[in-house]
Structures are given as structure tokens and as C-alpha cells.
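Quick one: structure below, then a few questions.
The complex appears here without one of its protein chains, the remainder shown in place.
Moving on to chain A:
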Amino acid sequence: MANRVDHEYDYLFKIVLIGDSGVGKSNILSRFTRNEFCLESKSTIGVEFATRTLQVEGKTVKAQIWDTAGQERYRAITSAYYRGAVGALLVYDITKSQTFDNVQRWLRELRDHADSNIVIMMAGNKSDLNHLRAVSEEDGHTFAEREGLSFLETSALEATNVEKAFQTILAEIYNIISKKALASQEAAASTTIPGQGTTINIDDSGNTNKRSCCST
């Protein structure tokens, strides 16, 4: 197959990073993709983008992560990026209860703009600042359970659970995908089994709706 030349991975998943400004999204991203943390980082204007390839359930998965500006007013341009995302990491800051209170609004944002089956992980970041904690881990857990989200407390600074948070999202996406692939395979035996280097559009109706994701 000619198109195998350039393939270093089996799957590519688009993930969005959302949450209030200042909770640590950009540093979570730099920790995950470059293993860097920066105390002197700039606030994000608009959207940023980074990728990392890793092993998930024995498959090579490329995570394509979009980091967005957190300020409310920026949603006018950032919400376009939710479209097509298969996963979201919704971040709050455990030292600022306001950012936890706003999680509900971010969920609504996702419901309005993202695919309804998007896999969501909630992350309570800055767990290294335990002495300044304003949101208990239990409150995080209770909320996540009620909303059906995965949950972890993370620290971009100390590199705690950042890897695990992404691993969890990616594994969950992968599991849904492979189950779905199996189901559709059974439903329509004619469907070609997804091999390496193929795009599989898991589409119940069987036809592909080609539209650009990010046109505003």
C-alpha cells in the first residue's frame, strides 16, 4: 500500500483542553507533549496545538491536542475546535473553587458544540499546592461520578497524573472505537476491516459527511 510509507501510528485522536483561564491547561499540554513545565508561561491567545504519539492498549496512538484560551469571551472562536474532537480534558484548579464551580458551564459548552459521544475527563490541577486547596478531592469525585466523567487530580508542575489522565482518555476512546468497529463489522459483513493506514469512519448511517471542522 502506497499510503503506508508515512504511517507511524494506528490511530489519531483529536482532544481538546478546556477550563477556566489560569488553571494550567497550557502547562498540562507542555508537560504531556514535551515534558516541560514553565512558571513563566504566557497566557494563551486563541488556540494552540501539539501532538504526541504513544502506546495505548498495544496500539500506536497519536494524540492531537488543541489548547484553548480560557476566558469566556474567547469561546466565540474556540468553540469551533470542539467539533470533531473525540476526547476532552476539562481542567479546574484545586486552589480556586470558582474554577470548579465553572466546570458545569464547560460541560454545557461541550454539549452545545462537541460530539455527543465525546469522552470527557475532569482534572483537578495543581495538586502540588495542597496547602492552598479549596476543592476537596472527594467533591471532585462526587461531581465526576454524578456527571459520568472520569476524574483525576493532576499536577503539571510535579508531573503527577498528567500522563495517566491522557492515557485514560485515549484508552477509553480506543475501547469505544474498537467495540463500535466490531459491531459495525458484524452488522455489515461487507465493510472492510480497518487495516493499517486506513481511515475508518465509524458512522452509523454509512455515509461520510464531509465538512470542515473549524470553519467559523
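Please note the rule applied: a contact is a pair of C-beta atoms (placed from the backbone, for glycine too) under 8 Å apart; a residue touches a chain by one contact, two chains touch by 3 or more; residues count from 1.
The criterion applied here is as follows: contacts and distances are computed from a predicted model.
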- Task: Identify the UniProt protein name of the omitted chain, choosing among "Rab proteins geranylgeranyltransferase component A", "RING-box protein 2", "Rab-GAP TBC domain-containing protein" or "Translation machinery-associated protein 22".
- Result: "Rab-GAP TBC domain-containing protein"
- Message: Among A:51, A:104 or A:142, which one touches the chain that has been omitted from the display?
- Response: A:51
- Message: From the list A:28, A:69 or A:162, pick the residue that touches the absent chain.
- Response: A:69
- Item | Residue numbers in chain A that touch the chain omitted from display | 2-3, 5-14, 21-22, 39-47, 49, 51, 64, 69, 71, 73-74, 76-77, 80, 83-84, 86, 115, 117, 129, 131-132, 173, 176-177, 180, 194, 196-205, 208-216
